[in-house]
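One chain of protein is taken out of this complex; the other chains stay put.
The chains carry the letters A, B and C, assigned in the order they are written, with residues numbered from 1 in each.
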Amino acid sequence: MSVSEWTKNDVRNSLPDRAAESHKGTFGIALLVAGSEDMPGAAILSGLGAMRSGLGKLAIATDEAVVSHIVSTLPEATYVRNGRYLLSKNEMELSQYRSIAVGPGLPEDGETRAAVERLLKAEVPVVLDAGAIGGRSYEERNSPTILTPHPGEFARMTGKSIGEIENNRASLVSEWAQRLGVTIVLKGYNTLTSFADGSVYKNSTGNSSLAKGGSGDVLTGMILGMLCCNKSWKYAVLNAIYLHGACADYWVKKRSAHSLLAHEISELLPEVWADVETSQS
Amino acid sequence: MSVSEWTKNDVRNSLPDRAAESHKGTFGIALLVAGSEDMPGAAILSGLGAMRSGLGKLAIATDEAVVSHIVSTLPEATYVRNGRYLLSKNEMELSQYRSIAVGPGLPEDGETRAAVERLLKAEVPVVLDAGAIGGRSYEERNSPTILTPHPGEFARMTGKSIGEIENNRASLVSEWAQRLGVTIVLKGYNTLTSFADGSVYKNSTGNSSLAKGGSGDVLTGMILGMLCCNKSWKYAVLNAIYLHGACADYWVKKRSAHSLLAHEISELLPEVWADVETSQS
Amino acid sequence: MSVSEWTKNDVRNSLPDRAAESHKGTFGIALLVAGSEDMPGAAILSGLGAMRSGLGKLAIATDEAVVSHIVSTLPEATYVRNGRYLLSKNEMELSQYRSIAVGPGLPEDGETRAAVERLLKAEVPVVLDAGAIGGRSYEERNSPTILTPHPGEFARMTGKSIGEIENNRASLVSEWAQRLGVTIVLKGYNTLTSFADGSVYKNSTGNSSLAKGGSGDVLTGMILGMLCCNKSWKYAVLNAIYLHGACADYWVKKRSAHSLLAHEISELLPEVWADVETSQS
Partner (left out) sequence: MSVSEWTKNDVRNSLPDRAAESHKGTFGIALLVAGSEDMPGAAILSGLGAMRSGLGKLAIATDEAVVSHIVSTLPEATYVRNGRYLLSKNEMELSQYRSIAVGPGLPEDGETRAAVERLLKAEVPVVLDAGAIGGRSYEERNSPTILTPHPGEFARMTGKSIGEIENNRASLVSEWAQRLGVTIVLKGYNTLTSFADGSVYKNSTGNSSLAKGGSGDVLTGMILGMLCCNKSWKYAVLNAIYLHGACADYWVKKRSAHSLLAHEISELLPEVWADVETSQS
């Protein structure tokens, strides 16, 4: 089983254009289902990642109490209050969304599970992260499904030990992507992404400054945003991972790897993205 | 029907002075009616745009629950709690305001409609955006009325299809500005502004980084602010549009067009405005 | 009646030292009574001005509902909840404070008046601004009392018309400072400060970027802070006024005078203060 590296050249050649005559409708609305009482910040982090990543509009479905934490930091978003609950009761319309992400800051409970079931019925790309990564099948999906576990979450999902995973990252991610018919992003040092055909791509950006709470939430948001504007949804996934790591690489040029706050990844993105766009092959 | 371009030269020559001996009363109080439960951030975005644009004081009339989201980001503003409701009941005094904007983040419901009716009775320039753009006549207005629809809102307002609008932007905006006796800002790539006399001005600043939720809210605020300090209210409208786009043009010099957050437009304004002020013709 | 200018040289020679071996107790605790439901931001603005200006600790006495707006912007402060109410009922201990300011964002009501009466019994410098500037005598005060009216507030306070005031600024401010036995800072272009002996000092820093809501609140805070660390309380007043204006002068070097937000004055202060400290005479 071969692993290809997704290089800076690949990224530059596959980044989306943003046409002069476009408007926010050109890029569509992304739905983020994230944040709960004890982990409210995850909605901010993934929301920031998403709004920096090319979407047209962002709707955040979250618990009533979480909304008030987000508004001052991300006034550009709109809200579906108690969205997770509404989803779990099948009381939320989804037809207007172009891409969906669910999981950052959500508890792994029945309400989350029911909400995820509902979201998977939408015929658009769905990203599952954190509290939404769980044991289920994806047989009825016709649109891309993207799981973004770190090794601990991949262990729970597969029943393997973390050691086993660390020693067989490429073969296991490929095997499970094929078995479930989904895309799996196995995060960590040299993140591996496998598509449902078993192909595996390695990412070489990023560093240990990302080894801190919240950085995965930003990535989920970035994938969500890029799923709204791309030449191919696979590029959206691979490019989000690349740029997320590239922001961290930019950070450590002048700042200690011990001191990055995850929300700062999104603040570095505008320049880092432009650097890749304008770089020479 | 001819379309003139409103150029950098026009802007520089028509920007307001800020006299050495002025005080906040010199520039007057602007009233912003914006923000509701599910779209609270719009009040922040238009409030930031307004306070950066030359007014003396800003009062924000918004729902009780929205106030708490704004204060930490915009401590310079004051509040009229439940202002939209008070307006709809004709229980709010308006005589102290020099300019008014209404709409960002408001639902298109009866309360908004009643509030707008009340505001239109004020003998000062009124900007109508988003939820406040609606089917009504403006016959009794003696002061400037400025509508700021994007093509979708212009379609709903005129009953035309978006395609028809896109193919006849200049003639339609001119026709409707004359018919309603108002100023219409038809937003998007190359925003067109038509005054009630049918004259049309094209704006050439701005780019696709603005094609994202929230950027129109900032523009509404900027027009509101500039209506408090100008050589002519028409200049206020045209210059706000120019500078709003110029901020976006400044952004993309070093940063990706996919990654602008609307509130950052207002952060770029101080330098961009100064650049135009001090530029050579 | 002669008016002296308080120059950059005067400021540099009278700025406080911050001794190497000092601790926060060296500089004492300042009390700020500010902010109410409809003008909550004033507490943030004056709080920021105060904490940037050399005090040891800041306690903000404000309405319960206002506290929650301040914390994220000014985590360094502590709170006396419902402080204005407690003061008005004489239920708040004041012995620990080295200086006091009251008024920004307060309504001119009975509760404010009662709170001010109580504060004036404290034997420390007290700054009265905005809602706390009112008709009363100061005969029983043995410590400095500093009133900071803008011309409109000075008009209400003296019963003169604004026109009369503008035409006789120096003589009126001197007359009333002597009559009331207090310090009066008559704000605006070329702010004039008169001490109870009738001497008048003119300030020449500042510009029309300050002619916007909130800039006076920042000044009140800066005076409060500097009253905690100074070679003489008169220097604290005059230097705060100078540095406040100097921040605005720094702003307009590269940014439009129409676009300053008051809280940004306090962000410019650290460098502007250092510039004066290290300047050559």
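Convention: contacts are C-beta pairs under 8 Å (C-beta built on N, C-alpha and C of every residue); 3 or more make two chains touch, one makes a residue touch a chain.
Small disclaimer: the values here were computed from a predicted structure and weren't measured.
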For the chain that's been dropped from view, list the shown partners it touches. A, C
Please pick, from C:3, C:71, C:86 or C:162, the residue that touches the omitted chain in the full complex. C:71
Of the candidates A:2, A:95, A:142 or A:256, the residue in contact with the absent chain is A:256
Out of A:118, A:150 or A:234, the sole contact with the unshown chain comes from A:150
By the document's definition of touch, the residue of A:44, A:147 or A:274 touching the omitted chain is A:44
Checked against the full complex, the residue among C:11, C:45 or C:58 that touches the missing chain is C:58
Residue numbers in chain C that touch the chain omitted from display: 16, 18-27, 51-58, 67-68, 71-72, 74-81, 225, 229, 269-271, 273-274, 277
To test your reading of the contact rule: which positions on chain A touch the chain that is missing from view? 37-42, 44-45, 68-70, 72-73, 150-152, 188-189, 207-209, 211-215, 251-252, 254-263
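Everything below uses one rule, namely that only the chains that are shown with their structure count from here on.
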Both-way neighbours, i.e. chains that touch chain C and touch chain B: none
Find the most central chain, measuring centrality by the gap between its CA centroid and the centroid of all protein CA atoms shown. B
Distance between the centres, which are taken as Cα means, of chain B and chain A, whole angstrom: 34
Measure off the straight-line distance from the CA centroid of chain A to the CA centroid of chain C, and report it in whole Å. 49
Shared-contact residues (touching 2 or more other chains) in chain A: 72
